[in-house]
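Pasting a structure here, questions to come.
The other protein chains are all here in position, but one chain of the complex has been omitted.
And then subunit A:
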């Protein structure tokens, strides 16, 4: 049922001798503190995850939501995003620190896109904000590939039978942004109000966007 695209970004000219993963000094230092404390039994890693989880959905850059809102309200921008997402996103002033290439994948009534990764470091947080803790779980990655419909059901997303699910595996060089479908009844909203409707999960494909009156 699901197409699994292993797209490793060979369509742009880039050397492949650089490592696929990299930690900045600060990333590595925090990992060092965490592993030393864990070794000494002074922290419970699950508790750390739980604290991060408390904040993750409400913080971080909301840049991706602004990209989605503009794609909904400006057809020329949507076209540009389809052709060259890296440049279109950069035009709004959002660029990844690691210089990653972005590709926007558009949901339609026929196709729902779902992005997997990241056990490593290829999550585009500069666009999407903090990654969800569950996203890093090996179970999510493997199950999303084998049974995407089941995974989506667990997130409360029930798609019509005829909707195909496409699973995208993001890489260190090419990362994906899902452009969800614009909900009906939002014609009167400006870009800012539209962006507020777009959750991080919708931009990963584990959520959909609902009109304001449908939201709890």
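Just so it is clear, a contact is a pair of C-beta atoms (placed from the backbone, for glycine too) under 8 Å apart; a residue touches a chain by one contact, two chains touch by 3 or more; residues count from 1.
As a working rule, contacts and distances are computed from a predicted model.
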Listed names "Fumarate reductase iron-sulfur subunit", "Fe-S cluster assembly ATPase SufC", "Glutathione import ATP-binding protein GsiA" or "Nitrile hydratase accessory protein", with the criterion being the UniProt name of the chain not displayed: "Nitrile hydratase accessory protein"
Only one of A:86, A:171 or A:186 touches the unshown chain, namely A:171
Since one chain isn't shown, list which residues of subunit A touch it in the complete complex. 19-37, 40, 42-44, 47-56, 58-61, 97, 117, 119-123, 125, 130-131, 136, 138, 141, 169, 171-172
